[in-house]
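Of the protein chains in this complex, one is absent; all others appear in place.
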Amino acid sequence: MSEPIAIQAPQPSSASRIGTAGFAIGIAIVAIVVAAAVIGNALVPQDPFIQDLGNRLKPPFWMEGTQAGHLLGTDQLGRDYLARLVYGARISLLIGIMTVITSGLIGITLGVLGGFFGGRVDDVVLFAITTRLSIPVVLVALAVVGLMGSGLGLVVATLGLLLWDRFAVVARATTMQVRNHDYVSAAWCAGASMPHILIKEILPNIASHLAVVATLEMALAILLEAALSFLGLGVPPPLPSWGLMIAEGKDYMFFSPWVIMIPGVALAVLVLGINLVGDGLRNLLGSERLR
Amino acid sequence: MSALLEVEELQVSFGGRTAAVRGASFRVEKGETHCLVGESGCGKSVTALAVMSLLARGGQRTAKKMSFAGTDLTSLSDREMARLRGNRMAMIFQEPMTSLNPAFTIGSQMAEVLTRHKGGSRAAALDRAAELMGRVGITAPGMRLGQFPHQLSGGLRQRVMIAMALMCDPELLIADEPTTALDVTVQAQILRLLANLKRELGLSILLITHDLGIVARVADHVSVMYAGEVVERATTAELFRSPQHPYTRGLLSCVPVPGRVQRDKPLGSIPGVVPAIGPGFAGCAFRSRCAHADETCAREIPRRQAGDAHDYLCRLAPDWAELQPA
Partner (left out) sequence: MLRLIARRLAIGVLVAFTVMTLAFLLTRLSGDLAVSIAGPSATQADVEIVRKAYGLDRPLYVQFFAWTGRALVGDFGQSYFFKDSVANLILKRLPITVTLGLVGLSLALVISIPLGILAALRENTWIDRGVTLFTMVGQAVPSFWLALILMIVLGLQFGILPISGTGTWQHFVMPGIVLAFTAIPALTRLTRSGMIEAMASDYIRTARAKGLSRARIIFKHALRNAAIPVVSIAAVQLGFMLGGSIVIETVFALHGVGYLGWESIAKNDFPVVQAVVLVLAVFYIGLTLLADILNALLDPRLRTG
């Protein structure tokens, strides 16, 4: 049944306007966190690492017993909470970005190769993806860090080597769609070399879909790092990873719940922001199909 | 004799803004095949859906009159309307490939219509289903009962849809472009089937189509739609013999007739495109493409009679064509 020709373009319903609001909120959140990470510690006068054992577990400014100069109170070693929180933003973002770069490189390469060449190459790529999916990620990440010692670089490398599956799947699927398009054949006929085709013709057309995956994977990496640090096998102390702050605060959580509330909320808000950005990107994409 | 289905001044809009149907009036008499014909986008399918109360979300309909066998359809609640659908009024659609639920067997999808409206046991319903499948020319109906839609071809699926529509012995069958998605040989078979059923069961059929060939073949009465309006109504013979509305004349001249078409003459066509009809549109929608339009065409258009059961919406007087060169 054909649509009446007389129908005009529908106006965005209230809900899709909310969708754009979600995208805007997501970007705002991420922007704030990035700003905090970059200039935060310059603005907050306290040092995140200096201990002050006489001033332990002071509550934040909205509660009783708060101490001047410590807006969000202090942790169990007397360190300024706000300063640590802001520094933690830096760690989360750094880990998120570095992991995504690593896993993206691995996953996109695999996916594009498999999707473009098909046949045996594709079989190998699919096998690699299936194997990777079978591996219990958290357990293996913990094992690697547990056996080789914790450290920022190691965490990034481990997560990067483990979280490439979605990149590979999406890169492969979109490459398979794109490789049949006319402009690829045209480039072939014009004598373009293989690397040229892959880089100049295929990649730009799948890039937007991969950007969506990148946001989702970044959010996942941040959550995983928090879990690893929480279990003590992630970012080593005294670096104030938010996950580590929650772990350190765990012993005091029944009496001073803000110690775990604040970094937890920070994590949730950051991840939510990144996911909103990813969803917004996906919605933008949905209105234009692959050329 | 009052008509089985009477529709007067039906209007359908979506989102409160765009008018897909701006004034459709037609009658389907008992035991006849009535064709609603027009090009893509003229609103004929929407008209059928509106009659059955199957409009998509956001669609609103109003009508001066819309009655089926004396019952006013506009006053019925959703539940009362649902009791009519599949029961006394049935509808089949254009795409047989996707119109059946892939997860259930043919038999169960057919049986549920009967048990829903008339009660009875599932076994009895399955028996009737098999009987009807035989009636519409499906071989080995017993086996088909247990098959799934994806195991049947398009033509077979459309026959199943027809059989399914007949489960409760409806008085009216609305067929929305039932043969468009099928190949030509199957088309002919389906049309023949519908004609036979009409004869044997006394079924009334409202057939939506864009194909004048089909109209010529099966229709008793025709309503021509353009840009959301019924612009001409007549018996089939009358319409082909003496079309009055310039659009109808244009349509008929587009159909090449073997023997009459001359080699060096161009095939007929209607210049221009269907205009976008926004709210507040007045006058004749065809005027931008009509060779005989003048400024009165922008105002209300009279409905003219050209014989009994033949009327059309135009300022031109009946038989104007004889007074002017074609």
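Should a chain be cited, it is by its letter among A and B, assigned in written order, with residues numbered from 1 in that chain.
Operating definition for what follows: a contact is a pair of C-beta atoms (placed from the backbone, for glycine too) under 8 Å apart; a residue touches a chain by one contact, two chains touch by 3 or more.
On a predicted model such as this, the values are computed, not experimentally measured, just so you know.
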Pick out which of A:Thr20, A:Thr131 or A:Ser193 touches the chain that's been left out of the picture.
A:Thr131
Candidate in contact with the missing chain, chosen from A:Leu53, A:Leu105 or A:Val269:
A:Val269
Specify the residue from the set A:Val33, A:Leu57, A:Ile95 or A:Leu142 that touches the hidden chain.
A:Leu142
It is residues of subunit B that touch the chain not shown, namely 52, 54, 78, 82-87, 90-91, 93, 95, 98-104, 112-113, 116-117, 148, 150-151, 161, 164
For the chain that got dropped from the picture, name the residues of subunit A it touches.
13-16, 18, 127, 130-131, 133-140, 142-144, 146-148, 219, 223, 226-227, 230-231, 233, 243, 246, 250, 253-254, 257, 260, 264, 267-269, 271-272, 275-276, 279
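The rule is short, and it goes like this: only the chains that are shown with their structure count from here on.
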Can you compute the centre-to-centre distance for subunit A and subunit B, using the mean CA position of each chain? Integer Å is fine.
55
